[in-house]
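Of the protein chains in this complex, all but one are displayed in their positions.
Chains: A, B, C, D, E, F and G, in written order; residue numbering restarts at 1 for each.
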Amino acid sequence: MQKEIIIAGFGGQGVLFGGQVLAYAAMDTGKDVTWIPSYGPEMRGGTANCTVVIADHEIGSPLVKNPPLAIALNLPSFDKYESLLAAGGTLIVNQSMVDRSAQRNDIHVIMVPCNEIAEEIGDKKLMNMVAMGALLSALPEVSVKDVEKALEGHLPARHKHLLPKNYEALKRGFEHAQKEWDKVPA
Amino acid sequence: MQKEIIIAGFGGQGVLFGGQVLAYAAMDTGKDVTWIPSYGPEMRGGTANCTVVIADHEIGSPLVKNPPLAIALNLPSFDKYESLLAAGGTLIVNQSMVDRSAQRNDIHVIMVPCNEIAEEIGDKKLMNMVAMGALLSALPEVSVKDVEKALEGHLPARHKHLLPKNYEALKRGFEHAQKEWDKVPA
Amino acid sequence: MAAKGWIEVSDTYCKGCELCISACPQDVMELNMSRLTPKGYHPAHTFKDGCTGCAICAVVCPDAAITVYREITKVNTPVTA
Amino acid sequence: MAAKGWIEVSDTYCKGCELCISACPQDVMELNMSRLTPKGYHPAHTFKDGCTGCAICAVVCPDAAITVYREITKVNTPVTA
Amino acid sequence: MPKELWKGNEAIAEAAVRAGLEAYFGYPITPQTEVLEYLSRRMPELGRAFVQAESELGAVNMVYGAACTGVRVMSSSSSPGVSLMMEGLSYIAGTEVPAVLVNVMRGGPGLGNIAPAQSDYNQAVHGGGHGDYPRIVLAPASVQEAIDLTVLSFDLAEKYRMITMLILDGAIGQMMEPAEMPEMKPVHRQDFDWATNATMGKRERRLLTSIYLNPLDEEQTNLRLLNRWKEVQANEVRYKEYFIDDAEIVIVGFGTAGRVALSAVRTAREQGIKVGLLRPITVSPFPTERLSQLTGQARAFLVTEMNMGQMLDDVQLTVRGRVPVEFYGRPGGVVPFPDEILNEIKRINSAPTAGHTDARDAWLTRMTAQV
Amino acid sequence: MPKELWKGNEAIAEAAVRAGLEAYFGYPITPQTEVLEYLSRRMPELGRAFVQAESELGAVNMVYGAACTGVRVMSSSSSPGVSLMMEGLSYIAGTEVPAVLVNVMRGGPGLGNIAPAQSDYNQAVHGGGHGDYPRIVLAPASVQEAIDLTVLSFDLAEKYRMITMLILDGAIGQMMEPAEMPEMKPVHRQDFDWATNATMGKRERRLLTSIYLNPLDEEQTNLRLLNRWKEVQANEVRYKEYFIDDAEIVIVGFGTAGRVALSAVRTAREQGIKVGLLRPITVSPFPTERLSQLTGQARAFLVTEMNMGQMLDDVQLTVRGRVPVEFYGRPGGVVPFPDEILNEIKRINSAPTAGHTDARDAWLTRMTAQV
Amino acid sequence: MTTPANNLVYERPEAFTETPTHYCPGCTHGVAHRLVAEVLEEMNITDKTIGVAPVGCAVFAYNYFDVDFVEAPHGRAPAMATGVKRVLPDRVVFTYQGDGDLASIGMGEIVHAAARGENLTVIFINNANFGMTGGQMAPTTLPGMKTSSSQNGRDVETQGYPIKVSEMLSTLEGVGYCVRRSLHDPKNIRLAKKAIRTAFETQVRGLGFSMVELLSTCPTNWGMTPVNSLKFVEEHMIPAYPLGDYKISDAIKQIKI
Partner (left out) sequence: MTTPANNLVYERPEAFTETPTHYCPGCTHGVAHRLVAEVLEEMNITDKTIGVAPVGCAVFAYNYFDVDFVEAPHGRAPAMATGVKRVLPDRVVFTYQGDGDLASIGMGEIVHAAARGENLTVIFINNANFGMTGGQMAPTTLPGMKTSSSQNGRDVETQGYPIKVSEMLSTLEGVGYCVRRSLHDPKNIRLAKKAIRTAFETQVRGLGFSMVELLSTCPTNWGMTPVNSLKFVEEHMIPAYPLGDYKISDAIKQIKI
């Protein structure tokens, strides 16, 4: 088993941390995992992304050209990864930040109004966790519970009081995605 | 034909210049020649030497371990090159600065009181030219005339007035050596 | 009466840093929260009258995004070389 | 009367630079032209009486070649700690 | 110790601390800066020495000074910064004091970029500073390996009184992986009989210098170093093999290029191609002997690197034309994807090469046509 | 021009002047200092730029700046100083501007000594600065050759927009030989279409930089440089042969080691041994093709160097085990005498070697036993 | 809106290219750039100017000025500029350097370019940290200031004291003009521009080495808004780095702008 996930968006959208939480969740359930960010000055005010690879064997390449799974938190990321996604893959899109619909039809595009859902929960910043919840609907190897535990274990102490809202965000994202999947013709 | 000559003494005894004059003389008569000094901080207040190679073909090594010809202008040089000289070779020794006689008898050691002769000519500094004259007695490939021409051609202008004395020194050295050779049992 | 002036803020250059806003002596500038530049910034603009064309905003703008104009009050003043 | 002193110049270290000679306030030093050190220098020495043991020669010597002594005029002076 | 997610650069820093690092001197440069930043906090916390030097030149000479006292000392940098250390490295080598240097390589030459690259292999392994001097060079391919090799590097440096370099690319420096840290070792200052730590009235004074005015003495030093290197070659070669047993095609790749190749090898194996991977962990000493053995087994080698073919020469030097050697490289900060290497495997598998004299030439022709 | 006795270092300086050198930047270091001293007088005399830089680091970056304007510019140094130039050289290479650098090598590593050595071959030819970049490296063996190659180096640097290095050892820098200077060429500032010499209102502005933030652009640059290198390899290989026609043993040696070998070859020939000498003049590009041809003719090679076997690897890479390669080196500033090489010739001639896998090892064993 | 040209009070200088800068919003690197561009234009020397970019946030400076540019290794801009200027003495050559570039790694080069009295103009951006690499301590970081490599605040005992570069360089005879200005408000920006102008005039007249040190902001790494960053400059940087004229040679005092 090996799964590759790319999470992409603006700097400040919690892209890197989202990926780390996923990596922790996978690690804590005994899988091998790699997390690698894009780095350097091009990050300054621009876009950020990270790649997470989860496998049950020693991981080779930590980078992937055509991921089967991706989260696009903004429009440029949607543009980029819609075209790069592997055929048959799933792309979680933050609907709140894009103004177009999917163009490819050999991939699954799950639209999630992450910002709105996060704002409903009461913390705009949780938008990344909403998207993460949605992603998990397409990643059976990692459960929502696993991610919750990872958050509990690795969220910095000063943010621990935010745990319940994080859980809520994950759940809402997962549920929203489930509904979208149900719409997908089998 | 190839001949190697080492000229050695204290810094300040005109060792390097003596070698250069010889090199010029050889060059001006159409031979190939190399001149190479010992260099660097060990020269500071210590000894200096240079190696001249004269040949009628492209010269390989500019350095030589056991030269057939050498001039030793002081005691340390006498000590060093007496032992290094090739068997059958000739060593011109500045008798004025050594207090011992030769130990090897498979080489020709020609003692020349260079300082005294130079002082007689009226310039202590010409001691190197006295030795050079003596050397020429064992180096038929370069004549005293050749060296005189080299001096004429390459002595810095401000020293040109010293030419006659230089000639004198060469001649006296050569003649002294001739006499010594005559003493050598055939 | 103070001179009347106006400014243009370039969408290409403005990064919404607010330095002009805090520097404007007439307090006539703000970020335009209803617009985004192609780079995704809310650009600065004058939101009310009162600009004198003093160009202080342009002096502090790190992105040379502001062009400043002033109404010419005295016309035909001969220019001495 | 000036103190009476004397010096020793080490053949191992002296390089005949003459700095001591020119510094000696009593002008009692010169190079010893009749001797050569193992390195080939004419070493400094005192060539006449008059050394006061002032140690100025030692202070200027770049090669720490000079040892300076002085005759003890007051003996048994108790040394207070 | 349980596994934690560690970022490569920070893992190296913490591993060094646990191995008894007493002093760190460095200068910020991407993609290495986290090593310095981490240690800027961690070292003072433990009462150990940390200095952000004025430059890499300053840093390497601070390392040199501390190394002379016999403590465990390290610096880290990235390509341009490491180039500035070449004089210092040559001095450290000539003085025979142990020191550890980490190079988190980036795209070059010149300012280049900060993307992952392996183009300082030759500098680390062959050229670099002036003069003949051997050095140990380790090339981790994962965060765990980065930790383990960091610890090892101090032991090797001390054992052989030799520079030990870790070369990794930005990808390994920046990535996070689950990894286990070694126990924290108490700092144990060894009483080396060469260390210049002041006599304290207890011994004869010591000198540490790289000057040998007499060429014959310098020659002796050169030969001593080379003889010591023979010991290193005999004892310290390390590599890792994957799917080698029955491999007919053997890929040779280190660091990230090696692990990317592993992905390709897996896929190729699924497709029934008998391909294996030899991943040198010590690129200096190079696993010459093992590679030579494999020359009897493999019908072709494929060298993969994130450069224009540097380790390639070492492979060719060993293979000596007995089997074809092919090359696939992505220079300039590009990390190859597994499918590119898979394509190479397939190409070699289906149309066995005649064995060109220069694998680099053939690759260049293909690359140039392609882009 | 009639021949004059020229000292190697001064000959290089004057030759550069005659080739149109417009700027020299350097820092004193033995055994190279005469280049700087000569030019400190000569350049201002001609109204050209001379700066004694604060350091070699300063010097190489002054060279870099002047090179960007398209003028002929040079620096010179010796081993430790050249190590300090590695970052700058990598930048110059990455920016593709022409520059000439002379390294009058001395014994190393570290401070070493000032005696003649050839131990920066690897640094010059293979490693050196960070990143992949080709460079032309010329190795004169006489004063005349030093002159001719100095002139050539400017032409090559400009033609290929590439660093051209002269590596020579202190012996050639310090020796005098009869040599002919080229005519004084008037300075002719070429109007390169890349030179940043200010627009003067006549053209679009230009940039010269070595930064390629996008790895794909950097990769393109790397490949462009390598393709240009192929041209250099095709056009610029230079070497000199002695007694090669019927040689059964071929010595390969450059610079002083090469000319010392010539003396040994002469003596060996007198003794009836069929030995010849291949003396590479361009050590980069290396005369691979010619050496490969000779592999068909020779029954053994002997590489002689004043180091511990650096060019040796390049020879072995070419010979690829087809014939035995033997090595004789004197590192650390020792210049071999002809009789030492003669002994090697005789050894090889009388007891043909079985062809060890590593000539360096065999040599080291012999040397270690000997001293 | 029709705008007769003579209504124009201020517009983007022509010495600028049309490329938007990559600087963070509100970073006063941009102001410094603009001032240099205005001066080049006013002095009508754009055509004959060659810039030397540093390694630092201003590494891409070459994209923004409509003049020839070269890009130096980190800290070596003064040496590279020396190389350029010595072979093209009639051109105007300037370096633009950060405090990491000039005062840390490049200390040797700047001191010697100044000591030699190279006819160069140096624009020195003191923003108290290494901006480009993510905000590490610079030689100019204030005592107690937190950076990513002085996480508990710069401890002068172990991490040293700030270097006052202008004061230091002014001890050198080769220096013609050396002043410190700030970019934190319109008045000081105007004074900064005048200083930049004087520095270039110094060069054009061959009066020796000229440098303008500019106190600048780094909102991103200081973790402040751009507006608060300006306040930080006023309240903390200026007391540590007093504005002033550290050296103006007599010949330069005569220059009237």
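The rule is simple: a contact is a pair of C-beta atoms (placed from the backbone, for glycine too) under 8 Å apart; a residue touches a chain by one contact, two chains touch by 3 or more.
In this text the structure is predicted, and so the values were computed from the model without any measurement.
Novice: Have a look at G:Glu11, G:Glu41 or G:Glu167 and name the one touching the chain we're not showing.
Specialist: Counting the whole complex, the residue in contact with the absent chain is G:Glu167.
Novice: May I ask which residue of E:Leu5, E:Ala19 or E:Val63 touches the chain that does not appear here?
Specialist: Once the missing chain is taken into account, the touching residue is E:Val63.
Novice: In the complete assembly, which of E:Thr199, E:Asn235 or E:Gln293 touches the absent chain?
Specialist: Answering carefully, the residue with contact to the hidden chain is E:Thr199.
Novice: Could you please point out the subunit G residues that touch the chain left off the display?
Specialist: Contacting residues on subunit G, toward the hidden partner: 104-108, 111-112, 115-117, 139, 156-157, 159-164, 167-168, 171-174.
Novice: List the residues of subunit D that touch the chain left out of this view.
Specialist: 5-6, 8, 10, 12-13, 15-19, 22-23, 39, 41, 53, 55-56, 58-72
Novice: List every residue of subunit E that touches the chain not included in the displayed model.
Specialist: 22-23, 25, 49, 51, 53-55, 57-59, 61-69, 71, 73, 87-88, 91, 95, 196-201, 205-211
One rule holds in what follows: only the chains that are shown with their structure count from here on.
Novice: What shortest step count links subunit B and subunit G in the network of chain contacts?
Specialist: Steps on the shortest route: 2.
Novice: Could you find the chain whose CA centre sits the greatest distance from that of subunit C?
Specialist: B
Novice: Can you name the chain that lies farthest from subunit D, using the mean of each chain's Cα atoms as its centre?
Specialist: A
Novice: Which pairing of chains accounts for the highest number of C-beta contacts?
Specialist: Greatest number of C-beta pairs in contact occurs for E-F.
Novice: What is the distance, in whole Å, between the centres of subunit A and subunit C, each centre taken as the mean of its C-alpha atoms?
Specialist: About 42 Å separates the centre of subunit A from that of subunit C.
Novice: Taking the mean of the C-alpha atoms as each chain's centre, how many Å separate subunit E from subunit F?
Specialist: Comparing mean C-alpha positions, subunit F is 28 Å from subunit E.
Novice: Find every residue in subunit G that makes contact with two or more other chains and list them.
Specialist: Residues 24-25, 59, 71, 73 of subunit G each touch two or more of the other chains.
Novice: Among the residues of subunit E, which are close enough to touch at least two other chains?
Specialist: 30, 57, 80, 110-111, 113, 115, 213
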